[in-house]
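Of the protein chains in this complex, all but one are displayed in their positions.
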Amino acid sequence: MAVLANSAPHQHSQANSAEHDHEAHLREEHLMLDPRPRGEMNAMVMESMLVTSWKFWVVAVALAAVVAYCLGYYWYRMIAEGLGIAGVNRPVYWGIFLVNTVFWIGISHAGTFVSALLRVFKAEFRRPFTRAAELMTTFGLVQAGLSIFMHMGRIWLAYWLFPYPNERGLWPNFHSPLSWDFLAINTYLLSSTMYLFLPLIPDLAMARDRSTGWRKVLYRTLALGFRGTEGEWTHLRFAMNLFAFAILPVMFSVHTIVSWDFAAAMRPGWSSTIFGPYFVVGALQSGLSAVAMVIIVVRATMKNMKYFIRPEHLDAIGKLMLIISMAWAYFFFNDYLVQWYNGDKWTDILLKFHEEGPIGWMWYAMLILNVALPWLTLWNKNIRRNPTILFIIGFLINVAMWFERYIIIPTSLSINRFPFTYQFYKPGVEIPLSIGTVALFVLLYMLASRIIPLVPVWEVQEGQMAHSLRKFGKESIVTVSDLE
Amino acid sequence: MAKHNIPEVKANWEATEGMWGMSIDMDVCTGCQACVAACAMENNISFVGEEDAGYGRSLHWMRIEHTWQGEYPEVTPTSFEPVLCQQCGNAPCEPVCPVFASVHSKSEDLNLQVYNRCVGTRYCANNCPYVARVFNMRDYDRPDPLSNQLNPDVTVRRRGIMEKCTFCIQRIHKGQDQAKSEGRDVLDGEVVPACAQACPADAIVFGRIDDPESKVSLLAKSGRGIQLFEELGTLPRVTYLKEEKTYGRTG
Partner (left out) sequence: MTEQNKNMLLALFPDLDPAAAAVGKLRELGISDEHVNVISGIPITEAMMGRKPHPSHVPMLSLLGALGGLALGIFLAFGAANLYPLDVGGQPVVPGPPSVVVIFEMTMLGMLLNTFLGVFLDSRFPSYTPKEYVVEISDGKIALLIECEPALEQGISAAMTQIGAESVKHAEAKTL
């Protein structure tokens, strides 16, 4: 049975029109059952990368202006004048910068979830958007890194966190969760960039074959001379499989270590043993919702993407969003119940401040948007498959996850064991700086979409080769071959 | 032959547990804030201005806490409680600094804040249960002739650096250098930090708590001694004296 992408679709001799319709419907629904010749798919991906409208450039220039002003100018001022123009005080020594750091690291877990976890579980629907998600990881980590640098008092000495032999014989302090952060985030950044690049090589080779001019030079250089020989694929396949399995413990460890920045501290509300898994699940929640947002935008704004990204993918992501939201609620409730129950005086004051203080609305918004909203909507197939609604739900979940980190960091820091020192947190330049990081993320992504083929065509073709319709009794059922 | 037990090289000093300590008598503290002012003068603490001070950014190493309980008109005030860095034996601020800017000194058994190593991550301040640490949010002006007030024995800190009470370590070193040059040990009561020196009620007593006969040791062992948040296991070096020994907090 010929199963390559450029073979004719599955022929069947029966003239049963209902079955015909069923199979046609399956083909329309599933990208994997709707193969087109590889050359055609290559052309589609190249076109989506090359064809740019003036609207794109208007948005890009506007974003660049926002980045230059909000990020560039205000950060320069903050370095020159000190953190006084931000909102930190005693006792709220960590504010929105840390919230953003945790938020962006959370978003960056999206890519690894899709490209590694779904690959390990052989979830075939991941194929068209693994690279789009993996790009989010790289650019999200860039924003997280910027946010960490922003919060430092003497950022020009940041290199002291790097272990290097020096005249004074000083090394970083590995007792400190911040040092573990440094190691873990850098490991994760390097690993996910390598994991982005490896499956990209064959697509860069394809782009090289189909480009001229400066693009040809760029892709020829980046494709490293890849041809697709048996040996090259062998090495690449082993490496990609290893990365998929190995980057999962790295992913889990990164956000766990970030959570230990808080859990290792002896503060009411922070020294909770559940923070590790709680944060990891929170990262998956915000990351997955961000993936949904990004691929909906990619699908709506880039040419030919409607062939690759179909309602079935939104459906699958929506289901995952629902499940992860349940997991998040489980971990939140674990944390909350135990704190509420034991009646420690300071934790009681903290919980009251969360719920009834001036920021109480944020606490309720977090719960409504993180739990009630997905649980009330995402069980419905039509809602999941509607791009606009799913985008809004994803956006609101991300807002709620940002609120969650805001409650954990600046709001909890207002409360300690000395009521005399309690102070409220009022953000200063953190606001334009945060806007700047969001603008930079979108800008980087937009520029990358012009240079990097967003859909891994070879993976899509591989998947289409593996999928077929097989008759079980009277029904045609989607069958997947395990080609690895 | 000089008879003292201060080793030649400071780095070789080995301290037994708890060398320098303090006791603060809350029963006689009047809340006059002379200690706060004296500390600021001695240690070159910057003036942050009214707005920043109102937002909780004042750089005072010591604060006098005064709380009250109840609703008006049945209000009961509590004692004045001077809170400063407790120089914990098991300081929670120390392990969390990623660059070793907050370390424990073997020789004086104090918690050291190394200004020139601090990169300003502020984790130490978040982890201090006594909220004893402050951060330089900006570079603060000290226009002439105010700059004449600076103490040459103490560093002036720039923006981006954490600071906290040092038990006037410059005075400790001066006292030890003086004693060594005279060939004797440091006498009890010879080293007096700025806050103890300024207190009109003599509420603050400073000395060697590894010497069981020193004034501070005797006060600490008197029936009135409590330690703040003892249950956290931080091993603070400051003992608070209060009749009707109330556990943990004032009032």
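For clarity, chains are labelled A and B in written order, and residue numbers in each chain start from 1.
What we mean here is this: a residue touches a chain if its C-beta (ideal position, glycine included) is under 8 Å from a C-beta of that chain, and two chains touch if they have at least 3 such contacts.
For clarity, every value in this text was computed on a predicted model and none was experimentally measured.
Considering A:19, A:81, A:232 or A:312, the position touching the chain not shown turns out to be A:232 (whole complex). Of the options A:30, A:90, A:151 or A:208, the residue whose C-beta touches the omitted chain is A:208.
Across the entire complex, the residue among B:23, B:43, B:102 or B:166 in touch with the chain not shown is B:102. The hidden chain makes contact, of the residues A:52, A:187 or A:271, with A:187.
Where chain A meets the omitted chain, the residues involved are 2-7, 37-39, 42, 163, 169-175, 179-180, 183-184, 186-187, 190-191, 194-195, 197-198, 202, 205-206, 208-210, 220-221, 223-239, 242-243, 246-247, 249-250, 253, 257, 458, 461-462, 465, 483-484.
Against the chain not shown here, chain B presents residues 89-97, 100, 102-104, 106, 235.
Everything below uses one rule, namely that only the chains that are shown with their structure count from here on.
Averaged Cα coordinates give chain A a centre that lies 46 Å from the centre of chain B.
Residues of chain B that touch chain A in their complex: 52, 55-57, 63, 65-67, 83, 92, 94-100, 117-123, 125-127, 129-131, 133-139, 159-162, 229, 232.
Those residues of chain A that touch chain B in the complex are listed here as 81-84, 88-94, 151-155, 157-158, 160-161, 170-173, 175-179, 182, 261, 264-267, 413, 416-421, 423, 426.
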